[in-house]
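What you see is the complex with one protein chain gone and the rest in place.
Per-chain residue numbering starts at 1, and chain names A, B and C are given in the order in which the chains are listed.
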């Protein structure tokens, strides 16, 4: 019999993507989905793509009692909201997978990057940092998971083998990353307006994007010294995809592209969803799938290391990784209901 | 044990889409894939999206002996090529599913629209016209199937309930349809060049597009009088999707939008992949899935009927429908390995 | 010395496009620009593309006194607003060019298609219907102009030679048209959200789109019998461009594609902005320019006529045509400040 799941905040893009992915999950059934402003609306009317799979499902208002009867709940809420709702859920719902930023950072880091105190700091250590390839063991020991953001997943997976191996300096790291527009969600704002963003590239959040903190946190855990990153995100005219281009300075001599590729291959050996490739990976290779493709280069001319990671921000960067985490929490095969294969073209 | 399948012409987009879909099929395994100019190349190097699912698979040259050992073969070739290869396969391979245009039309129609005689007219009646929702019974009685084109599938599914019910005149039908660029395949030509087609819409194939014949053929079979269609295709700047906007004149009085919608709902009751919807269906609702969405209107002001059908040209318009046909040929559940759900956004 | 112009509603896309075009106009200077919610904002902060050309210009609130000191004013307002403001301007501003729908239709038609009475019906006959190629003489006799919409301009210019010559039946005309997203303006709504509209085509406004009335009005004026059109607009994933595909039934015998092309060429001989072309015209050929490209076909097989018109919805479909009308009102060369050439790629 399948686990009964709920999606809190199912009217946004990560919620809709959870519904798409879980429609094909052999062991998890979505039986309850909530939305604030869209309560009372059918899933199919908001997402005609989902109508066939969920013919009778309507968005319900948030109801902790109803959620308490489920086996697990995904929280797919705007940043700041799950810390307000989690206190009503952490003890009654066996497993929470939070797709937002609220339970990813220690309280002090949260305050620094989000500009205010966390509303439920006492719950922070009940959530694992949900990057399975790096923290699988920790995830299995806790009840709840905070799935990391799309940019941090891409950049961290690209850099982790290098940082873990002590091959690059922990400071002076530069991450220039590009995101598809779906990363900004379904909310209406001019930077997501077709006529403004199509045929356009622009950087945003210069120096201060909050995902910086997640990259530094995860990479610091992987290595053995505080990691410092300058992260610059760019919005590019596509719907899905993250491309993280990462620069670091060597911490050792004798590096070569071949040795770095081999280091990465060994680091990710046996992983279902992270592949190390020789050529620069295109984001499109991951569209719709839970895969992350990584490559790396050593440039002798400038004595520097270049690492690239790509993924689909709504899958490996959000809802797919959330399902992967749920599988870990429930003791299911980590790849249940997920594919690594992307849709091309 | 799964059926062993081959894909002849697996380096094009419909071939690659077959590989993507069949990677998740519970009862069909692709064990052999051929390509002409790409023979010797690994599937993963041409399609990084597929590398994870087919780590060791390489494109082989065409080899009828190797194909003869399989349970079925998909032919995903440029128009005109499968009629040259089919004679070597029709008796040795239990089931062929041709995704090209070679076995869709009677010999006379073929000669009229393709401007030359068919090379293997004696084989034509061994292939069923593979629109399962309309010709399911015939498909099951033959060994081989000719899957129809993307435009004809969309337009025919939109118009079939109206023609079958005798509600519209069989002549004077107008189909204005729009296609994503993947419909033109992976071959290099200026109309598929990004800088030429992005931010651009243009009509093409005015008056003479060959898919006209398939629409007329299928709708004539569905109704009881020769159907005549003026079909105008348009290229629009997206990768996947067909939008068929169809106009017809009423053959009866007393029509209403409500009655027409009800006619369509009854016609497609129980179908897994065709849904009748109230609102104008967006192509995006079908992206990556095998669904086709249909709506219809009666306009009293101009006394005319408007029907719309949308689908993903590479799935329901090609490779997904081919799998659906293969399921029918093999006696599997018609939806095995297929989903109706689309990817949104 | 240049004419002093104002733009009322200069923060929307047609307003911004007026500013772009008039920055290069030799005889018209924009010295005043208003915006409601953006009053007090600099033009350059809202449109970084315009900052260089208008370094000091700020959006002012609506002020009929200030406008009354100008030589002309363009009204680039949401539909319904200019009928409320025009009474304060028609006598004090020598020339108004309204880009909205308020003064295009007779009062009865307006009420029928817009669902409510016109607020200033007594002013309607002081505005010419601003399609210069068809109504140049009328425009010159009036003080003010109502520039037609983007869809009507494209469809009417494609069909006008055929209707004027009595070559096609005035009823049973079908127009299937596609528009870039900028036609929906800068306002925030889900149908303009990048992630919803990219990789997507959908029809909208089925049976009831208000531009139908403008097409019927203009074509009825051009011919000598009431024209009836079924118009179906489609949204396609590009920023700019209108593609109007028009179908009509012949009213005479003996038509041919060659004769129809010749009819169109004669009809538009000497026009700066309408070109008759042999091949299906791509919208991209008009991007940024004030050109409209037209072609036509006769299909003997179905005995029907197909006409296509393309243009840039923000230029010939809005702001460029408004400048063309202003030139007529001011007695300037009709092409002053305008180019027909498009930007490719």
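One rule holds in what follows: a contact is a pair of C-beta atoms (placed from the backbone, for glycine too) under 8 Å apart; a residue touches a chain by one contact, two chains touch by 3 or more.
As the structure is a computational prediction, the values presented were derived from the model and not from experiment.
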### Query
Out of B:41, B:112, B:195 or B:208, which is the one that touches the chain we can't see?
B:195
### Summary
Of the candidates B:7, B:21, B:238 or B:285, the residue in contact with the absent chain is B:238
### Summary
Touching the unshown chain, subunit C contributes residues 13, 16, 20, 23-24, 47-53, 182, 186, 198-199, 239-240, 275, 277, 279, 281-282, 284-289, 291, 293, 314, 339-345
### Task
With the missing chain put back, which residues of subunit B would touch it? List them for me.
13, 180-182, 186, 188-190, 192-199, 237-239
### Task
Tell me where the left-out chain touches subunit A, residue by residue.
171-172, 174, 176, 178, 180, 195-196, 198-204, 206-207, 228-230, 232, 234, 236-241, 243, 245, 247, 280-284, 287, 297, 299, 301-302, 304, 306, 308, 310, 345
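Everything below uses one rule, namely that only the chains that are shown with their structure count from here on.
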## Note on the structure
Per the C-alpha means, the centres of subunit A and subunit B lie apart by a whole-Å value of 36
### Query
What whole-number Å value describes the gap between the mean CA coordinates of subunit A and subunit C?
45
### Averaged-CA centre spacing for the pair subunit C and subunit B, given as whole angstrom
38
### Message
Going by the contact rule already set, what residues in subunit C reach two or more other chains?
### Response
180, 195-196, 198-199, 237-239
